[in-house]
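A single structure is presented below for examination.
As you look at this complex, bear in mind that one protein chain is not there, while each of the others sits in place.
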Amino acid sequence: MDPIIAIATTILTQIQQPTLAFLIGGMVLAALGSRLEVPEPVYKLIVLLLLLKVGMGAGIAVRKADLLALAVPALGAALAGILIVLLGRLVLLRQPGVSEMDGMATAGLFGAVSASTLAAGMAMLDGAGMAYEGFIGALYPFMDIAALLTAILLARMSAERKAARSVMPQGGVATMTMGQGGGTGHGDIMREILVDTLKSPAISALLLGLGLGLLARPEAVYASFYEPLFRGLLSLLMLVMGMEAWSRLADLRKVAHVYVIYGLAAPLVHGLIGFGIGLAAHHLTGFSAGGAVLMAVMAASSSDISGPPTLRAALPEANPSAYVGTSTGLGTPVAILSIPLWIALAEALIGA
Amino acid sequence: MDPIIAIATTILTQIQQPTLAFLIGGMVLAALGSRLEVPEPVYKLIVLLLLLKVGMGAGIAVRKADLLALAVPALGAALAGILIVLLGRLVLLRQPGVSEMDGMATAGLFGAVSASTLAAGMAMLDGAGMAYEGFIGALYPFMDIAALLTAILLARMSAERKAARSVMPQGGVATMTMGQGGGTGHGDIMREILVDTLKSPAISALLLGLGLGLLARPEAVYASFYEPLFRGLLSLLMLVMGMEAWSRLADLRKVAHVYVIYGLAAPLVHGLIGFGIGLAAHHLTGFSAGGAVLMAVMAASSSDISGPPTLRAALPEANPSAYVGTSTGLGTPVAILSIPLWIALAEALIGA
Partner (left out) sequence: MDPIIAIATTILTQIQQPTLAFLIGGMVLAALGSRLEVPEPVYKLIVLLLLLKVGMGAGIAVRKADLLALAVPALGAALAGILIVLLGRLVLLRQPGVSEMDGMATAGLFGAVSASTLAAGMAMLDGAGMAYEGFIGALYPFMDIAALLTAILLARMSAERKAARSVMPQGGVATMTMGQGGGTGHGDIMREILVDTLKSPAISALLLGLGLGLLARPEAVYASFYEPLFRGLLSLLMLVMGMEAWSRLADLRKVAHVYVIYGLAAPLVHGLIGFGIGLAAHHLTGFSAGGAVLMAVMAASSSDISGPPTLRAALPEANPSAYVGTSTGLGTPVAILSIPLWIALAEALIGA
């Protein structure tokens, strides 16, 4: 019974964290019919600041890393992010009743990375005396952005296909909706969706932040403004998402079990994928045992920071009670509890 | 002449404090016809953040207090808040020319508590070597919220009655305005107003913050975001209220003397009420002499923090030049100057 108590305690602690507490608070307000609202311009400001910050932090971390040593693990991290999303699509969209948007947003969030879970992993490795590379923090944007972009692209492509199919009977001019004449192929549509995604406010802000972090020297304004405001703005975003989630909770009733099972099992499967990639990097380039553990921790984690604002802005049709609920409520506790497992695996297969 | 100079100095210092200085600045801008404006969505954000912060701070304080020892003084504090508002209603609304909304808002603000006046009281007790309970900070939300809710409820009930009366002659369907058919009694209307008040954005945000502070662990985001932004956002709110107050200052010309007398006398009367309740708690539960002094200080003080945003959002018809001017310009200086009086009373009646 001990592990169940441990899991219950971790879930309770997780619920009391501001992220989930504000989400639940927003749901309670909506349930009670409160007239509280966060005005649209304020919401846009919050998303802009959050994504600029996430991008800038990632850009600064990559700029300060040793790019040569970073190359192979970074490719591996991006690969892990993409694989997790593709796997999530395979598993979740096959379940009857799971909407395409909700499924892809959930897979994207589980592919993206939680910085705090990663920090917990580093702390445990320090405690266990297992060394890891200094550039690990710079790996996280590769997995994070690869997973989010893949999920958004796939979701929007399938929405486009669906729209095309529903328009077809009325004259076959489906591709017109993308602003092109007839006769465009599959590749063209995909390129258009990619360009359109990159121009969306959320991804633009994320990439702008990344570029500024990489090429400029925004450290001072990052430390004095974006970093201190971050947690607070995130709490407001969670409030908005909670209010919205409540009004759409009924949609999930029939498929709740799918998300519960996914939230509990996915972190373990994803961690194995990450660990496998870390192991391959170990044999290829001498990537450390601790590095492989942290690759597993990143893959097992699901994003509580970069993911929700990006997905909320880029896939507004997706239901936050599905993806944020599954990820923050179940995925994150399981990911944290599974860290010792990856350390044990590394000790067995690589040696400390 | 010395006390008059002391009062004048305190008033001058008070006017130079950001709270009142921004209020006056807003009035000057409006008087000069400036086109400066604070956009409505920004105003809503400010109120949301301020009230979340006030609620969260109160919730955290109550959560950390010893609830058993807190019970009797907390009831006493709530009682003091309600009594002060009822007394204010009796006194202010009887004056010809004082509008119902302005009178109730002023009474509410004088019933609510100033955290900085309370801090001044604690500092003076420390200086005088008089002990008090550690949970005193957790008493303040009870008096504060009880007073504000009572004032808002009473003001809205009487507005409802007035609206009903003015509709009556045209067919007696007054209660229809509350969305109910004929035949609803007094209690129903009161319940509806209470529910409606709780659903209002201001009270929702205050109660959400309270709930988060009590049940979750928002300390980190509170300290890194809500607390540092607080004074600054309040200064912006004061600017808005000052601009608004100017355009309505003329309404007050005929009744200014009422507010001046109330602002000077009320803190002393309210302090006596608070001291009496503290004395009763002393005899009932051994509440300390210092505790009784601080109960008097809280009752004598009028809110400069939680009150203005709550009242501005919940009673938009009330004129801020009446309630903020009376409270911050007169009530607070008198409350601060009267602290030694309560210490002397406690020494005489309870013993240090």
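Just so it is clear, A and B label the chains in written order, and each chain counts residues from 1 on its own.
In the analysis below, a residue touches a chain if its C-beta (ideal position, glycine included) is under 8 Å from a C-beta of that chain, and two chains touch if they have at least 3 such contacts.
All of these numbers come straight from a predicted model, not from anything done at the bench.
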Among A:L48, A:A155 or A:L315, which one touches the chain that has been omitted from the display? A:L48
The one of A:Q16, A:S116, A:S158 or A:S204 in touch with the missing chain is A:S204
Give me the chain B residues in contact with the hidden chain, please. 13, 15-18, 21-22, 25, 28-29, 32-42, 228-229, 231-233, 235-236, 239
On chain A, residues whose C-beta touches the chain left out of the figure: 39-42, 44-45, 48-49, 198-201, 204-205, 208, 211-212, 215-218, 220-221, 224-226, 228-229
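One rule holds for everything that comes next: only the chains that are shown with their structure count from here on.
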Could you work out how far the Cα centre of chain A sits from that of chain B, in whole Å? 44
